[in-house]
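One structure coming up, written as structure tokens, with questions to follow.
A single protein chain has been removed from this complex, and every other one stays in its place.
Going in written order, the chains are labelled A and B, and every chain counts its residues from 1.
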Amino acid sequence: MHATRPRTRKGDALPAVLLLAPFAITFLLFFFLPALDTFYMSLTESSLTRTNAFIGLDNYVTLVQDPSFWAAVGNTFYFALLTVVPLTVLGLVMALLVNHFTRASGWLQGAFFLPFVLPISVMTLIADWMLQPSSGVVNYVLGMQRAWFADLTWAMPMVAIGTIWWTVGFNMLMFLAGLRNIPAELYEAAALDGARGFTLFRTITWPALRPVAGMALVLQLIASMKIFGQTYIMTTGGPFNTTRVTLHYMYETAFTQSDAGYAAAIAVAFVAIVIALSLAQAGIVAWLARRDA
Amino acid sequence: MNKRASLGWTVIGALAALLLAAMWVAPLLWAMSTALRPEHETVSAVFHWLPQEWTLDAFAKVLAAGNVGRWLFNSALVALLVTVVTMALSLMAAFAFSQLRFRGRTLVFALTMLAFLVPFEALLVPLFRMMNQLGLINSYAGIVLPQVVAPVVIYVFKQFFDAIPADFREAAVMDGAGPLRILWSVYLPVSGNIVWAMAIVTFIGAWNNFLWPFIIVTSNDMMTIPLGLTQTYDAFGVRYAQLMAAALLGALPVALAYVVFQRRVTHGFLAATGLKG
Partner (left out) sequence: MASVRLTGITKQYEGNPVLKGIDLDIADGEFVVLVGPSGCGKSTLLRIVAGLEDVGAGTVEIGGAVCNEVEPAKRGIAMVFQSYALYPHMTVAENMGFALKLAGVPRAEIEERVARAAEILQIGHLLARRPKALSGGQRQRVAIGRAIVRKPEVFLFDEPLSNLDAALRGQTRVELARLHADLKATMIYVTHDQVEAMTLGQKIVVLNGGIVEQVGTPIELYERPANMFVAGFLGSPRMNFLPGALAGEQDVVAHVRLSGGTQVDVAADASSAAPGGAVTLGVRPEHLRVLADGEGGGIPATIALVEYLGDSVIVHAQANGVPEMIAVKCRADDGAWHAGARVRLGFDPGHGHLFDADGAALPRVPQAR
């Protein structure tokens, strides 16, 4: 067949520059430079508006010993713990249901996915209303008077539940795509071999969905690390900072305490955590792929 | 498994589907029920699932007071600008990465994809400072510009362009078309579906973006819907019917977009994950 294409073509340089320039400029200005800036700022003592002295790794030293930082990281992981598995399992169940009940699938899919396209504030407003201590419907149904978002035990779980309602549709979509990619012939051959019901799921469906599940888990994990809006709006990080997540802490440090240098250090640490998780994911995916091959 | 057992499973499945679907639409339905009743009913001692008195009062008040109309306009303008600019930039860049052979191509592409690893959230402070220095705080340009950098979209378009059979490109080369012409006359016309899908997804994302506008907007007038809705706490106090009305109004445009473009939306989100189907 046609062999490999040439590595460089002489006439391509100019059009390439023309086509890439607009993106490259915005990329440089609004990503690359700020990224470098964050790095640099983390090594300084700065306010929101002025960069002051260069202090080397002092910010990081403080960071490592800062109980508020680690508490925030812990809160973030707690949130991840509460959401990642339910989101994946529910997403799978929903996808299976949508895939099975084909006549209602448009409606089912719509019902599960619609929340995902809504702005975060819609979710937080409705959640806040439903969880009102005295006039909220949840308390009415459960016969309680609890102030959910002010409750030490329940604040984060409620944020988690709201998030699950909001974002599970995306996982469902991924699993649906995975399900639809399974060739019908596999099921037909298995049926001829006498397999039914749960055996089909165990021997055909689940193995085909494992990679999707893996991807979903990791995407969820990384997305969980990045939450900010839900806790900021619903609980403002309370009660007593028990729902203050990493980014929230960074925001407060930067904009409330105007300590931009330290906030930058938090940002860098945050990026490091995300990168570490992404690499771990890539590693696990590769390991699983090798094992299955 | 015999027929009776499999019927049993189907019933369980159907019940599960109904239950889950009900749970998922319940919050929005409840919000609607709340928004369509007079304010005093929302805090009354006696609980009612449906409004005793149906009224559009809350919606009227929300639209009259506050800036909901203004916020809707801002959101629409910002989302539109972000979408158009992102599409243009990303299509051009994706074509260059996919079809042009120039020195450093792999390096530049790798750098772009690196942006996946660094979350936007980490850049808030430097971006804020830069916008400050450029005088773009609280401006449309300020809100729009950082959002047009979308490596995901470039990645999706590049994958798509890569999959177009090389024959089309070569035929165009034989016909005498230069690279720009090839992009315009051959690659763009066949990209309709994927461009639509990514455009809608970008639009929804821009509409729903909370974090960046939250940082860059300082005046009530310039707020987008997600921001503005959080203001309603203070604006309306404990007037839940109005709060729900505001929420529903804010949700309406994107919900409509989803209902109308359901297939394209799902296509777009899926493409961004790299899964086929």
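Methods note: a contact is a pair of C-beta atoms (placed from the backbone, for glycine too) under 8 Å apart; a residue touches a chain by one contact, two chains touch by 3 or more.
Here the structure is a predicted model, which is why all the values come from computation and not from measurement.
Of the listed positions B:Leu50, B:Ala64, B:Ala110 or B:Met174, the one in contact with the omitted chain in the full complex is B:Met174. Touching the omitted chain from chain B are residues 165, 167-168, 170-177, 181, 185-186, 189-190.
As a working rule, only the chains that are shown with their structure count from here on.
Once the centre of each chain is set as its mean CA position, chain A and chain B turn out to be 15 Å apart. Considering their complex, residues 2, 5-9, 11-13, 15-16, 18-20, 22-24, 26-27, 29-35, 37-38, 41, 48-49, 90, 93-94, 97, 100-101, 104, 106-115, 117-122, 124-127, 129-130, 132, 134-135, 137, 140, 165, 170, 173-174, 176-178, 180-181, 196-198, 212, 215, 219, 226, 228-229, 233, 247, 250-251, 254-255, 260, 263-264, 267-268, 270-271, 274-275, 278 of chain A touch chain B. On the side of chain B, the complex with chain A involves touching residues 1, 5-6, 9, 13-14, 16-17, 20-21, 24-25, 27-28, 30-31, 34, 42-43, 47, 88-90, 92-93, 95-96, 100-103, 105, 108, 111-112, 115, 117-119, 121-130, 132, 145-146, 148-149, 154, 166, 178-180, 183, 204, 207-208, 210-211, 215, 225-227, 229-230, 232, 240, 243-244, 246-248, 250-251, 254-255, 257-259, 262, 265-266, 269-270, 273, 275-277.
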